[in-house]
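Note that this complex is displayed minus one protein chain, with the remaining chains in position.
Moving on, here comes subunit A:
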C-alpha cells in the first residue's frame, strides 16, 4: 500500500539502462516524480512504476498543474488506465489539483527499462526477469538460459509463449518441476 509519505522511489531508480532517463527539472518536480514513481504496478504490485520504467516525464506547467507522460508496456495493456488513475490520486493527495497523464508510445518501452532493483523483486516474487533485449528485432533466441526463480536451476522449458498476461511466458523448471512465469524480453 502506498502512502503519500512513501517516496522510496528516487531518481536513482529511474530507468536509465535504456538510455531514456526520466527527466525532472525542479526539486518539486523531482519530488512529485518520485511520488508518482512509487505507485505500484496494478498487475505486478511488487514493482513500482519507476522500477518498471514506464514513467517518462513529469512537468509542472503551472503552480497547481502537472503533466505526466506514461508509456505502456504493451500497446493493449489494460493496466494503463489504472496506472493513470493511481498517479492522479497520489498527486491530488499531495496537493496538486490538476493532473494530466498522457500516454506516449515513442520511443517504445523495452524490458531493458526495468531497473536492477525491479529485476531482483520480480525474481523474489517468483517471476524470472527478462534477459537483456538489446536492439529491436523480435524475440531473442529461447536457447539463452532462463533460471528458475524457485530453485535457481537453468534447466527450464518453454510451455507457452503467452502466460497470464501478454508480457509473460509460461515455463517449467525441469529440476524442481515447478511452473513459473518469465517476463518476456520486449
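As a working rule, a residue touches a chain if its C-beta (ideal position, glycine included) is under 8 Å from a C-beta of that chain, and two chains touch if they have at least 3 such contacts; residues count from 1.
In this section, contacts and distances are computed from a predicted model.
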Practice task
From the list "1,2-phenylacetyl-CoA epoxidase subunit PaaC", "YdbS-like PH domain-containing protein", "ABC-2 type transport system ATP-binding protein" or "Protoheme IX farnesyltransferase", give the UniProt name belonging to the chain omitted from this structure.
Solution key: "1,2-phenylacetyl-CoA epoxidase subunit PaaC"
Completion exercise
Of A:65, A:102, A:161 or A:177, the residue that touches the missing chain is A:161
Completion exercise
Contact with the hidden chain, among A:25, A:45 or A:107, goes to A:107
Problem - Touch list for subunit A against the chain that is not drawn - result: 72, 74-78, 104-110, 136-139, 159-166, 170, 184, 186
